[in-house]
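In this view, the complex is presented without one of its protein chains, the others remaining in place.
Letters A and B mark the chains as written, and numbering starts fresh at 1 in each.
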Amino acid sequence: MTRRITLVWRALIGLLLFVASACGKPPTPTQQVTLRLGVALTPQELASFQPAMQSLGRAHPEWKIILETVPQQGAAEKINAELAGNTLPDVLRLGGLSAQQWIRQNAFLDLSARIQASALDLNDFYSGPLDQFRWQGTLWGLPDTAAPDVVFYNKAMFRAAGLACPSDDWTYEDMRRAAIRLTLDRNGRHAGDPGFDPESIQQWGWSGGWSFFWQRPLVQALGGELCANDDCTQMTFTSPATLEAARWWASLVAEQHAGLYDPFGGSQTGVPGDAFIAGKAAMGYTGFFAVGQLNEIGSLDYDVVQPFRGVDGHRYTTLSTNGYVISATTQHPDAAWALLQALVSPEFLAETWGTPGHSVPARRSVASSAINPAHPPAHQQAIVAALDYATVFMPYTASAYEVNTRTADLFQKMMKGDLSAEEAMRQIEATANQILARDR
Amino acid sequence: MKRPRIRFWPATAEARRGRLARRRECWFYLLISPWLVGLILFQSGPILGALLLSFIHWPLPQAPRFVGLAQLGALVADRLFWRALANSVYYAAGSIAPSMALGLALALAFRPERRATHLLRAVVFLPVILPGVATAFVWGWMFNPRYGAINALLAAVGVRGPGWLFDEAWAMPALILMSLWSAGSSMLVYLAALRSVPAELYEAAALDGAGRWSAFRHITWPLLSPATSLLLTINMIAAMQVFTPTYALTRGGPNNATLTLPLCTYFNAFVWGRLGYASAQALALFALILGLTLLQMRVSRGKVFYMGGEG
Partner (left out) sequence: MARRRGLGRFGLRRGARDAACLALAVPFALPLFWLVSTAFRPAAAVYASPQQWLPGSITLSNLREAWRLLDFPLFLRNSLLVTGLTMLGSLSSSSLVGYAFALLPGRGKGTLFSLLLATTMVPASVTLIPVFILFSTLGWVDTYLPLIVPACCGSPFLVLIFRQFFRALPAELFECAELDGCSPLAAYWHVALPLSRPALAMAAVFSFAGAWNDFLGPLIYLNTSDRFTLSLGLAFFQGLHYSQLHYLLPLCLVALLPVVALFLLAQRYVMNGILAMGVRD
């Protein structure tokens, strides 16, 4: 008899515990939405991003977020294949320069209506990165990070030449004067010296010239303009102001030898890759990624300033940006939009991108989170300041890449002095407009 | 002494119609069915689709449009296409024969089966299996004009090395030189083929007083002719489709000096958004490779000697 009662007691206690535990759990959502998020990150960025995604998942139990990672080198092939096979993730993080070609294939959702209906403050986003995702007047994505090109300079080289380091007030003429003094041959003579030997240059003053087709700010700063229409599918290279700019750069590189006609190929420096990062040039325009790379290598004493003032007193520079888009074939557009908003929220950006130092958030409220006084360069505010006026690379449609490949030799000939600026500009304009016509 | 032909393939048409022959034919189709199934299921659709796409103009995002031969005609007028074609042929012409000859030399040198030769064979084969991601660094530094190993070796013999991958005129020769490092795969094929050369033939030749070179010319080389013909075919197809070195090292530069046809096709398909045009180029490349292969097989037909007789 006692045994039976013990059994019943045990059962009752067990039932009570079970009911208690069931009451203790939060109510599980009746439908959990599975969202696929596709990103292309380096392992270091993933190390910040994955924990952030996990806490985002915990904060939103109604979502099941599946993170799909892809190496940056293969991202284009993957997205093209997924687009063709209709297996794009719900939310995709894109490198900005390739965004336009897929936007124009109607691969993504138009976000303007949703943005207006939401509490999102578009003014908090810098206008340059936003432009990357605009087409036909509406927004097709939102940027999360941006990296403007600023002037990097080698402090040791300036010290050795006895020159004052660049400041935020420098113009292109200041740069030209300094670059000539900083271009040194084997015997230590600089480019303005009568005994200078252009065949044995060891160090260049300026890392580049006008050596490929995308360097629109270099022309704008000197008073010219390349784009003849809004999305730059019609270009002009032969206006007087642009020709003047072309001649300015050609004389810097071909006549004064103070710039490189092959700044990335390595035929002049002997090493491939950016000449400034390789320690062969005293100054150059580079992006935020160079900060991480230079600090990792640790052998260059460098700092940054804002891009030089142009002839009209304004500054011009390019930026590269990354951002999120929602696939047009997603089954859960509302949940995807909610996820996207979370991913571009100021807190998320500061915590995942700014503070770890991977990239500069594209929102004014948290852009300075990327500034870390603990490591060089000293003048990091210049990078954040440049976001105010930096513009995206243009043209940015698919055939722009083809124009680049087809005109690369023309630019180089012009910078070497083998082709006159007029002739080079004429041929480049003809090629560019013929190929860009496809995207008009 | 004439060896009898392999009798699996009957000599006369009458014999072919015999029951035994028909049974053997059934076995033939049965045994190649893995390949046939794969061909029908996985390859025929995509390949036909890809090649037929060359007759369609499909500038995404607009709708596709049938244009017949217009795209192929556009190829003819395209300066970049002809440059890519010329570069591909240049590479193939320069790289096939030397790497095969080197492979043969290596196979002969490392023919004995000893631990030491096994290790040396592995060393020689290693550049073939180097992961593509390491290619850019390793070869970039080997060919660096100022600090690299190649120019250092040339300087040791008093020759001033050129700019290699940075010089328009020397970039393709650099890639061709690089292909010599892949001689390990030819070596492997020749090693396997050398296995089937019977040792008695060499003994007989020695008894007849033949020298080393004579033995090579009259025994080894003819008996290796099937392997040589096979390697010619495989290497021709592979050389015309070379992609990794051009993509990882030069991206077609400097100034399109190393832009090969496969790379140009890749750019058109994945970067410039011209799928139909890329397919047209693929069709042209396909036709070229097919033509060259047929030519090569016709030329080598009379020269290949099979120990078991012509099959």
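Details
In this text, a residue touches a chain if its C-beta (ideal position, glycine included) is under 8 Å from a C-beta of that chain, and two chains touch if they have at least 3 such contacts.
Treat the numbers as computed from the prediction; the structure is a model and nothing was measured.
Within the whole complex, touches from the chain that is not shown fall on A, B.
Note on the undisplayed chain: of the listed residues A:Thr69, A:Thr171 or A:Thr329, the one touching it is A:Thr69.
Contact with the chain that does not appear here is found for just one residue of A:Thr42, A:Asn229, A:Gln331 or A:Gln434, A:Thr42.
The chain not shown here is touched by just one of A:Gln31, A:Asn86, A:Gln116 or A:Gln136, and that residue is A:Asn86. Contact residues of chain B toward the unshown chain are 3-10, 16, 21, 24-25, 27-32, 34-39, 41-43, 45-47, 49-51, 53, 105-106, 108-113, 116-134, 136-139, 141-142, 144, 146-147, 149, 181, 184-185, 188-189, 191-193, 195-196, 199, 202-203, 206, 211-212, 215-216, 220, 223, 226-227, 229-230, 233-234, 237, 240-241, 243, 261-262, 265-266, 269-270, 278-279, 282, 285-286, 289-290, 293, 306-309, 311. Across the interface with the omitted chain, chain A contributes residues 36, 42-44, 46-47, 66-74, 77-78, 80-81, 84-87, 95, 270-271, 273, 277-279, 287, 289-290, 293, 296-299.
Operating definition for what follows: only the chains that are shown with their structure count from here on.
Centre-to-centre separation between chain A and chain B, using Cα means, comes to 40 Å. Looking at the complex, you find that chain A touches chain B at residues 76-77, 80, 101, 104-106, 262, 265-267, 270-272, 398-399, 401-402, 405-406, 408-409, 412, 438.
Here chain B touches chain A in the complex through residues 59-61, 80, 140, 144-147, 163, 165-167, 252-256, 259, 267-268, 270-274, going by the rule given at the top.
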